[in-house]
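In what follows, a structure is listed as structure tokens, so that the remarks can point back to it.
One protein chain is absent from this view; the other protein chains keep their places.
Let's turn to chain A:
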Amino acid sequence: MNPTTLHTDAQTVTLAIIAVVLPFAAFVVNFLVLGKSKASGWVSTLAILGSAVLSLNVFFKVWDNHTIHMQQVWFTIGATKVQIGILLNNLSVLTLVLVSLIALPVHIYSTAYMKDDAGFSRYFRYLSFFCFSMLALVVVDSLITFYAFWELVGFSSYLLIGFWYDRDSAVQANKKAFIMNRIGDIGLLTAIIILFTQFGTFDIDLLFGEHGLVAQSVISDGFWSSVPLHDYEKVASLPAIWHYIAFGGIFLAVAAKSAQFPLHTWLPDAMEGPTSVSALIHAATMVAAGVFLLGRVYPFFNGTELTTLAIVGCFTAFMAASIALTQNDLKRILAYSTISQLGYMVMAMGVGAYSSSLFHLVTHAFFKCLLFLVAGIVIHQIKHIKEDNNLDIDPQDITLMGGLRKKLPLTFITAVIAGLALVGLPLTSGYLSKDGILIQAFEWADSKNPLLNIIPVMALLTSWLTAFYVARLIFKVFFGELRLLKSFPSLQIHIGDGHWAYKLPLVLLALCCLFPLFSLNPISYETSWLYEPFAPKHWEGHYSIYTLVIPVLVSVVSLMVIYSAYVLYVKRVGPVISETGFLYRISFNEWYIDRFYKRIIVKFVIWLSGALYWVDRKVIDGFVHLLESIGLCIAKATAWCDKYIVDGVLWLAAQPVQYIGNFARRFQGGKVQYYLYSMLLAVIAVFILKLIWA
């Protein structure tokens, strides 16, 4: 590498570091200097604006160019040098720019959305801290620092879910999110430890880079062996089971962060946080961290493991979409939709559609963030109605809404754009990414066991379910008449889109949901600038039958589904869906998974901890108490011996002497005459004795 590129590389790395540290600086300033001042919102927003600009700069330098990797020794343990550094490749700069670009409108939106909240400055403190953790997570180059920021991201998410800590449900939700994330963290830690044992390094580039250690390791004859890091080392070899355990750990981590089955139940509850937080963290960025992790360690997986990912992702996508069909809480629908889309991404990773998965990650971030912001506005306005009229209603219940498209025109338009992108209709970004995943899933299944054909079929089905719940959401919220008016006919309603801090983010994000940002050709995902750099080398673009059939199938059937939803919810004709049916109940109760966890696992854990507490109290403490009593008994016996036997002997020896001494002392009065008395007495005694014995 020649000196000039080295110089510019160093510059790029510096820019990236500044982009990462700016939100942290905002956090520190807000924390130490500003206190409860309202200026904190603008400090954070400016910081994230700076981050976004710098990230874009870095992005254009690195994207589709060469990987930049700079590091220096952090500390040394024995012969192991642990490095700390920055790794900028396509994946990390893409995510870097995505996070900062999504965070920017959310920050602007939040300044308006949180305006009247007592915790305004605390909110921005947390938000900046989250942005810092997430940006740092994206650019670090070592598994150790990755793990550290992984934890910090989870922690700031915990803080923000429990932002309204005086609400019991929020506290429960953030506890749940934290505990579930801990399960994933343990998995990640396990995987990191196994990888280090096998390869002797934490360096992500060395491990997972092109021709990296992971790519060169092989599994044969039940052993997992890798080439040594240094020439003098032996070939490291572990039983193959460790490879699968490491995979399991990574999978747990992904499942917890990206809300995959079976660890997905925290995400719907996480909607207890402010809606802007849900938009940024629980829809667009943090939940993408799991998929990002998959992207980082992708070379690690072998065929079986990828199939597992595909199955789990597909199942999650289908399950979450089916649950979203019947939910009535606006944010909960969106949360399940997020889980479903994340399932798509994981499935895409599993079927080898690496680039489509990341593509979908990016497009999904924009339209899901937009949908959440829309939801935020709607909820905010309903809350206004509620407060103006002193109603006792749940402002998130979509069965109470309706007809809002006239009141909130801009919100309505952006919601429709985002909704269409989520469904994956042509001309939107979602079309490009989602159809890419579906097409590649079908192609993948062709070359596999016929049973695995169920995966792409279920994914296709899921996309139609998606169309239905999105249509249901939009029709129920924006069409028809405001259903609140039915129960409360004399409502005072003054609501609107709100001022520019609401409108600007919506418009920005809505533009990002359309196709031109990603591909000039609105039909073919393969021509997208975002797709190509990740695509396998020597990709020549083939055109199977699926390339033609799938988009048509998705679009046409989705349109039909949307029309049926229109008939069902706006025109109110056709069959009324029974609310007692078996399928309805499964969907409405979220497949009973949460209830199962509560009934079985939580109960078991509580029982177990109770039992352990009992063991601790009775057995361990009992043993200690027993030892204590034995010691006490021995000590008491010794004390008794000491007092009565040892001291007693001495006392016996001393007492007569003292007695005699005291007796004799009486004769030694010191006065002459007393001596005389004594002598006299002695003489008389002698005489008396003599008389007696004579």
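Convention: a contact is a pair of C-beta atoms (placed from the backbone, for glycine too) under 8 Å apart; a residue touches a chain by one contact, two chains touch by 3 or more; residues count from 1.
By definition in this document, contacts and distances are computed from a predicted model.
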Per UniProt, the name of the complex member that is left out, chosen from "Molybdopterin converting factor, small subunit", "Insulinase family protein", "Peptide/nickel transport system permease protein" or "NADH-quinone oxidoreductase subunit K": "NADH-quinone oxidoreductase subunit K"
Sole residue of A:H494, A:K671 or A:K690 that reaches the chain not shown, by the stated touch rule: A:K671
Residues of chain A in contact with the chain not shown: 668-673, 675-677, 680
